[in-house]
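Taking it in order: structure first as structure tokens, then the write-up.
Note that one protein chain is taken out, while the other chains of the complex remain in position.
Here the chain labels run A, B and C in written order, and each chain numbers its own residues starting at 1.
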Amino acid sequence: MKMAGAFLIALLAIVAPGAGAQERIASSWTTATVSGQGQPHGYVEYQKFCSACHGEGVGRPGTLALQAKYKGAVPALLDKRTDLTAPLIKMYVRNGITVMPSFRKTEISDADLDAICAYLTRNNKP
Amino acid sequence: MRTPPGVSASDFSAALAQFEKAVGKQWVFTRDEDVDLYRDSYSPYWHEPEERVVSAAVAPESVEQIQAVLRIANSYKIPLWTISTGRNLAYGGSAPVLSGSVVLDLKRMNKIIEVNEKNHYALVEPGVSYFDLYRYIQDHKLRVWIDPPDPGWGSPVGNSLERGGGRTPMRDHFAAVCGIEVVLANGEVIRTGMGALPNSKTWQQYKYGFGPYVDGMFSQSNFGVVTKMGIWLMPEPEAYRDGRVMVPKHDDLVPFVETLAYLMNSEIVRGTMLLESPVLSYRASKGEGILDKPGGPSVGELDKLAQDKNLPYWGAELRFWGPQNVIDAQWEYTQEKFSAIPGATFKEGRSYKFPVQLQENDTVTRVALGIPNLSVFGLISGTQGHMDFSPIIPMTGEAVFEVLKVFGAAYAEMGVEPKNQFFVLPWAFFPRAFVLLFGFPIEPDVEKNKRTREVFQKLVRVAAEHGWGEYRTHTTMMDTVANVYSYNNHALLRVHETIKDAVDPQGILSPGKSGIWPKHLRTKKA
Amino acid sequence: MRNVKRRSAKALLLSAMLLALAGTAFAAPDEAQIERGHKVYDKWCFPCHGTGLGKPGTDSLKARGVNPAVLEERTDLSAAVIKLSVRHGVLFMPMFRKTEVSDADLDAITAYLMRNNKK
Partner (left out) sequence: MNLPPGISEKDFSAAIEEWQDALGKDWVLTADADVALYRDAYSPVWNEPEEPIPSAAVAPDGVEQVQAVVRIANRYKVPLWTISTGKNLGYGGSAPLLGGSVILDLKRMDRVLEVNEKNHYALVEPGVSYFDLYRYIQERKLKVWIDPPDPGWGSPIGNSLERGGGYTPMHDHYDAVCGMEVVLPNGELMRTGMGALPAAKTWQQYKYGFGPYVQGMFSQSSLGIVTKMGVWLLPEPEAYVAGTVMCWKRDDLIPMMEAFANLVNSGTLRTTTTIASPLWFGLPDKELDPLRVSGAVKEMEEYGARKKIPYWTIPLPFYGPAKVVAAQWEHAKQKFSSIPGVTFEDGPSYRFPLSAQDLAKIRDTVPLGIPSLQIFSVISILGQQSEGHLGFSPIIPMTGEALLEALTLFDQVHRELGSGGGAFPVLSSFPRSLVIIYLLPVTRDVEKNRRTREVYRRLIKEAAARGWGEYRTHTTFMNDISDTYSFNDHALRRFHETVKDALDPNGILSPGKCGIWPRRMRKAQA
């Protein structure tokens, strides 16, 4: 019942007095509200679709999950990674993983997804 | 290629060809890899034959295109399943009730038509998300707040139609709906309320219009496709503050909730609150459930535990929005009222003036300040997802006691540890009633999911026996829940069916939604 | 141009009512009857014809120089007039239906309002 355990602890935080999990992990969308003038297409799409979960700061479930998974072996922030490949990114976006649901083409078009891939692989070694 | 039930492959390909003509080839999805994107990521039938799958998806971009799609669907009797942003996760996501339905995906209809700062409303299309609307308001520096649910990637149109809730004083989302545009199954476009008046000046300012007030018929419903919706916004308040109220003993809950109901029904305390129990949370952290299981500790023992650990038995964080002097007075009066309960204690909370630039590490619940985010998913990380069981109960302490006992007994009877499902004490998402949220984890494990479904259905029945009904449910549970709303031999459901047959004779719109099936599929009803 | 047919029908109806009422008008009221009338009066008449502020019936009668303006203080009301007013209405006072004030209730009101009339 390990999962359920994790489940419960997280929830308990809500019912615990003082700053609960809800608060502790709460995040602000402000970073993602930048209209992105002059920014590369991929960056703008990344901010729009990914940063609420994978962005910097507290309360980003994606970042938290990757931190827990890799324990710092690779950066928890996707846009700091240099090892991501386009196929991998597309696989996650289109199939989802654990709580991350899949994204439809009416949400992230293939073109937008290509741009996000370009942005996230921009620093990869050739 | 999958085909919808009762539709021949040739008819289906003919329909798809016409869909492509209507909306453009690239907006009709038939390849499995595309269609799979419409599976419910949190399906309790994941990888089981009963999983509700989609045969295709069509994504129109305008009312005219929707009309065309409906015309085609009518001529080939194609069942459509309408989604706005398709983020109704825990209640079915983007997947249909009827396997093989074609998803009518409105995500591309994402225009924010108007945000009015003087009468405080927005007029939006279904594909607009809370994030989009928030961003629009920020970019235009408008002094109005939205009321996002957690999470914020859903659609104001979709969430309001499903009667979801947020945390600010505009928490009751359906109550904030003012004027909708609907495409009926026959392709006819109606506008409700004042929208029926050509060049109306108050479509988003006055709800009822003239004659029957029909907006509600299109919520949790399959009577039409909502293509525009007016939503009331809150003027940016001058200030915010919150504070905690706590009482020491188990039995204090009765006066505690009575006081709370007085304050909320008087609009002295507004917004959504969550009942807390520090002592029960402490027990839960030691591996005990929150529910009151038979043979569990007596009230006396629990009171003693609370005393020994110096933990309050009950508490709540209360929030106040408005002019500084008013919310200060409201918080003061709130403390006076609760002080009538011996041993009541209070904790000052946060306080802001608006507009505010929050620090990233600020611990306030963002949605309570009208800021959409996704932090709620942090609560369920490590699982495949979850499915919610959410009954409405009276806003009284007695009802809460009964709930803890009744569900505790139900779990014991099933030999399931309540902590298998996450359970929190009641929320006040709506005025004058509490709602409970049981989160059932969905796991990549067929056996576990099967058990989860059994528990879920048992809870629905037990709740119904005690007069508690769900406010909303997962698509795979809609028949189960619809069937307990059975007063006078399902008189209400039969009225829904009568209307369904009259306004959608071919039964093309979201068959099975909320237990409402078109005539030709009605035998399917459990 | 007035609708003659409807008008004469109305006149007929009026006289019919007066006749019908004439019979009951002299039934000797007992205390119980008067007491009941008081109750019914309080429920159905007082809000308009009572004492105190914002009583349109009283205000209107006063405005038209009727004295006393409070019905309960009158000693000159006849059963016919009371019943006619209740069942027919006067100016902005609408008529009252038998599901509101039954004939028995109306007799009681009449007895109550006529309790101080000179015999």
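What we mean here is this: contacts are C-beta pairs under 8 Å (C-beta built on N, C-alpha and C of every residue); 3 or more make two chains touch, one makes a residue touch a chain.
Just so we're clear, the structure is a prediction, and the values are computed from it rather than from any experiment.
Student: Taking the whole complex into account, name the chains on display that the unshown chain touches.
Tutor: B, C
Student: Pick from B:290, B:437 or B:464: which residue touches the chain that isn't shown?
Tutor: B:464
Student: Of the listed residues B:322, B:439 or B:511, which contacts the missing chain in the full complex?
Tutor: B:322
Student: Give the residue, chosen from B:392, B:425, B:442 or B:509, that touches the chain omitted from the document.
Tutor: Missing-chain contact among the listed residues: B:392.
Student: Mind pulling the subunit B residues that touch the left-out chain?
Tutor: 118-121, 163, 169, 174-175, 178, 184, 188-192, 194-202, 204-221, 223, 232, 234-235, 237, 258, 261-262, 265-268, 270, 322-323, 325-326, 328-330, 332-333, 392-396, 399, 430-433, 464-473, 481-482, 484-488, 491-496, 498-499, 501-503, 514-516
Student: Provide the residue numbers of subunit C that touch the chain removed from this figure.
Tutor: 1-3, 6-7, 9-10, 13, 16-17, 20, 43, 47-48, 52-57, 59-60, 63, 87, 89, 91-100
Note that in this section only the chains that are shown with their structure count from here on.
Student: Linking chains that touch, what shape results: line, ring, star, complete or other?
Tutor: Topology of touching chains reads as other, fitting no named class.
Student: What is the chain whose Cα centroid lies farthest from the Cα centroid of subunit A?
Tutor: Ranked by distance of C-alpha centres from subunit A, the top chain is C.
Student: Need the CA-centroid distance for the pair subunit A / subunit C, whole Å please.
Tutor: Each chain's C-alpha centroid was found; their separation is 79 Å.
Student: Between subunit B and subunit C, what distance separates the C-alpha centroids? Give it in angstrom.
Tutor: Inter-chain centre distance comes to 57 Å.
Student: Okay, in this complex, where on subunit A does subunit B touch?
Tutor: Where subunit A meets subunit B, its residues are 1, 3-12, 14-17, 19, 21-30, 32-33, 35, 48, 52-53, 56-61, 64-65, 68, 94-96, 98-107.
Student: Can you tell me which positions in subunit B touch subunit A when the two form their complex?
Tutor: Per the touch definition, subunit B meets subunit A at residues 27, 29, 33-34, 36-39, 41-42, 57, 59, 85-87, 89, 93-94, 105, 107-108, 127, 131, 134-135, 138-139, 152-153, 244, 246, 274, 276-278, 280-281, 284-285, 290, 312, 315, 347, 357-358, 360-366, 371-385, 417, 419-425, 439, 441, 443.
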